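With one protein chain withheld, the remaining protein chains of the complex are depicted in position.
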Amino acid sequence: GCGTDTENGAENNQGTEESLVKIGMVTDVGGVNDNSFNQSAWEGLQLLDKDLKGEVKVDFAQSTSDAEYIPNLTQFVKAGWDLTWGIGFLMGDHVKTVAEQNPEAKLAIIDAVVDAPNVASVTFKEHEGSFLVGVVAGLMTKTDKIGFVGGMDIPVIARFDAGFTAGVKAANPDAKIIYNYTGAFDKPDLGKAAAATMYDQGVDIIFHAAGATGDGVFNEAKARKDAGQDVWVIGVDKDQSITFGDDITLTSMMKRVDQAVYRVSKELVDGEFKPGLIQLGLKENGVGLPAENPNIPADVLEKVNEFKQKIINGEIEVPSEK
Amino acid sequence: MSWLGILSDLMHNTIVFSTALILAALGGLFSERSGIVNIALEGLMIVGAFTSAVVTHFVDQSLGGSPWSPWIGFLVAIVAGLLFSLIHAVATVSFNSDHVVSGVALNFLALGATVYLTKIIFNGAGQTKTLQTVFTKWEIPYLSDIPYIGKAFFTAYPTSYLAIILVFVSYYVLWKTPFGLRLRSVGEHPKASDTMGINVYKMKYIGVMLSGVFAAMGGASIALTTTSNFSHTTISGQGFIALAVLIFGKWNPFGILGAGLFFGIAQALNSLMQVFELTKYVPVDFIFMLPYVLTILVLAGLIGKAIPPKAIGKPYVKGSR
Amino acid sequence: MNKIVKFFTKDSSLIPLMAILLGLLFGAVVMLLGGYNPLLAYTALFQKVFGDLYNIGETIRQITPLIFTGLSVAFAFRTGLFNIGAEGQFVMGSLGAVWIGTQFALPWYIHAPLAIIVGALLGGFWGAISGYLKAKRGVNEVITTIMLNYISLYLANYIIANYLRAPGQQRSEIIQDSASISLNTLSEFFGYARLHWGIILAILAAFVFYIILWKTKMGFELRAVGFNPHAAEYAGMNVNKNVINAMFIGGVFAGLGGAIEVLGVFKYMTISASLPGYGFDGIAVALIGANTALGVIFAAILFGVLEFGAAGMKFVAGVPIEVIEIVIASVIFFVAASGLVKFILKPFRRKEKGGAVE
């Protein structure tokens, strides 16, 4: 039926089941179309599927509650899949459990560190990327007031927060940052209200790390832009200008979950899967700005790249905690 | 920034929040005044939000971006809500089903069906495409130029104006017209209405269908002003808050207006408090609790009892006692 | 136990059974329209559930909390109260359990029971708030329970984040082993399915539910108040006290559910952005189960099987899991519109009962 090509990779290249390398991933409640890291991860696998037609088989399972992480992971493991991804910080404990219960199986996790001999853990240095967009904001604000909208006050988001703050301060010490944690990753109306209040207070650039809640930030910005106000949003995880357009998206703090998933999965296919911790920062191109940044003047980009080098060669140590 | 300025901004944001709640609660009003409990408001809002998002998207594409497309989406959403509410009407009015059970069923159905359809329509995507054209705020000529007041009350989304107008219309209809008198009588004492030659079933059907219309408007207003798309998170609990607003407002349009605004303020307050860094003194989680705690306090403190329509929730079977 | 036999032959249970069939049928139609193969899907669903011990175990895990929240809602209904707050009471139950479970070191025979009891009491307390406001201030319980749901969420997040949090984590510390109620050996036998004492307690709770309502003075009063408060008052019952009791006991059931979920399944509590959802499912479970103890258990089984099996449906037949929500919805709906079901059944029943009708 329609929609099955994303719904269900299982239908692609049927028949030679056995010869295939099977790679599955388990999403959290968001599902593979959360416009965020789940989607990004799934895109990674789909790309792999495309590149290695006939060699691999990919599929995902969406969890409807935290309680389902383990059964879903187990579902792949039990079905003898070669690699099973757990996507998201919250899945750490569960991947660990399943890994210990099935020592022969191979698993991988995004955003959390699981030390088990059969698990590859991929984490990102969000703070490094956030630092760079902080620099952009710091240099480009006209009001010296910058907003940060966070989903929840949890470790991952704290890294965005800390990096961003450091970046702004580094580029523009007298800029003021207004923080708003909405308490949810799925409440655009809260994001909208937060943005509205911030813009009312003279903020002109908002960086959001709030998943779908951030959509509300973009919508408020769009409304203001249409009303002739000069406001910007800095997107997160993916290049959100693709969704929300260049007229309000200043830039985005990309977190290349897709590349990470692709890389590790590819290694598995090539028989080079190595368990352990993989940390992806600026150096590894795991985080950073999009290639194209039409809204950022050259001089600013210049500065950004300077900072980027400094971070890469360790001159600057970006804090990862608030 | 001046206090007046802050207040006017607060009001301005409050209205955005309140709009959907007021609309949906008005829907609940018509259905419950006719004696049909309606906890399906959530589901009806979902249907409204979904339909408006999908229709607006495709219309907008075919029109190549026209300010009219959200309106078309809005209207179709109303129709969808009306049709969906029919299920509740048939179950409760024609088959004497328990109103709550039917309502719960509809809430599940709405969420399941809309997300399912979204996936089918948008190739498995969990949310509709982001809308390019949505409602924009209207500035009422002259009025919107009044300092502070102008921004607070006369710069708002068309749906907000609509909501306020509908509050008055609802009052007029329910308390000033024969239709209203009959609708309320059916909710209070259907048998009496019957002996007065009023078609009880028809009245209840109309009541429920109106709830579909209004709740759908509520849902659509969120999709077309706040989220610019539809996903399983677009409506998450607003329907139940609207139910609370209905009861809080004592089954009365102006009560609903008040309760709706109250909620809006409480919500808008919590982002304002963060901007002013009260989080230094009050843990953010407590700020999140604010709207809900306030509601309980207000209800317990001032409002006290709200008396629902007498015959609410009771199936009416012609010729029984 | 011939009670069960009676239960099934009773009209009041024949209807739900038919409703389930019709619901599944409707779901099949929906799948066909969506271009999926319902037969493949349903077989996958049931294979997923009953395919192997592991999944059977996990299905039981899924069912357990639903029994508790179902009982919670049903109990309040019996006293004429609509408890939309099982959700919040569940959260408070988890909170209580995780607090005791993480902060104290006690011998197992005290630790786990204590954690469960504290969770249950917190849940009960949370329910009693609504009961109290209803009784003393006449505040509609529907509103207060909805509000308390959200309050519980943020309160729990606050307490976990500030007092129970594991460093660098988005969750509390792991509970002490002494507080765990997992059935480790059994669970190994079930391929590590997370089996725990919860299911036993759930069935016990259902039994208690029945006993309280039908075999105790309090139950007699609760039901009287539910049907006719005026008569109850006339008969010398304390209506307010009973309203509070009902909400308290309802809360205890939900609280138990929450406590058990923590002690048996997760071993910790996360800082969560949204409510767990068991409470809302509980409403449906209670209603499908016609607010009876046995009914709730069966409804919870149905619910758990469908929800857990959904993953299998998706895995094998690629059917979006939302379809299951549609199925569940239509089951509830047909249970509600029993008139409709009777209507559909009429021809068959004529035969079966001979001329008995009319």
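As written, the chain order gives the labels A, B and C, with residue 1 at the start of each chain.
To be clear about the criterion, a contact is a pair of C-beta atoms (placed from the backbone, for glycine too) under 8 Å apart; a residue touches a chain by one contact, two chains touch by 3 or more.
Keep in mind that, in the parts below, contacts and distances are computed from a predicted model.
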Omitted chain, identified by the protein name its UniProt record gives, among "Lipase", "NADH-quinone oxidoreductase subunit N", "Heme ABC transporter ATP-binding protein" or "Sarcosine oxidase subunit gamma": "Heme ABC transporter ATP-binding protein"
Omitted chain's touching partners, listed by label: B, C
Options C:50, C:189 or C:227, residue touching the unrepresented chain: C:227
Residue in contact with the excluded chain [from C:110, C:186, C:235 or C:344]: C:235
Options B:83, B:121, B:181 or B:278, residue touching the unrepresented chain: B:181
Selected residue (touches chain absent from view) among B:193, B:233 or B:252: B:193
Touch list for subunit B against the chain that is not drawn: 176-178, 181-182, 184-185, 188-189, 191-198, 310, 318-319, 321
Residues from subunit C at the interface with the omitted partner, ascending: 211, 214-217, 219-220, 223-224, 227-228, 230-238
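The rule we apply is simple: only the chains that are shown with their structure count from here on.
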Chain pair with the higher count of C-beta pairs in contact (B-C, A-C): B-C
Distance from the mean Cα position of subunit C to that of subunit B, given in whole angstrom: 28
Set of subunit C residues in contact with two or more other chains: 34-35, 154, 157, 161, 274, 320
Set of subunit A residues in contact with two or more other chains: 1-2, 4, 7, 153, 183, 186
Residue numbers on subunit C that touch subunit A, as the complex places them: 34-36, 52, 54-55, 58, 61-62, 154, 157, 161, 168-171, 191-192, 194, 261, 265-266, 268, 270-274, 276-277, 307-308, 310-312, 314-316, 318, 320-321
Residues of subunit B defined as touching subunit A within the complex: 1, 6, 9, 12-13, 16-17, 119-120, 122-127, 130, 134, 136-137, 222, 225-229, 231, 233-234, 236, 267-268, 271-272, 274-275, 277, 279, 284-285, 288
Subunit B-facing residues of subunit C, complex: 30, 34-35, 82, 84, 133, 137-140, 142-144, 146-148, 150-151, 154-155, 157-158, 161-162, 274, 283-284, 287, 320, 322-326, 328-330, 332-333, 335-340, 343
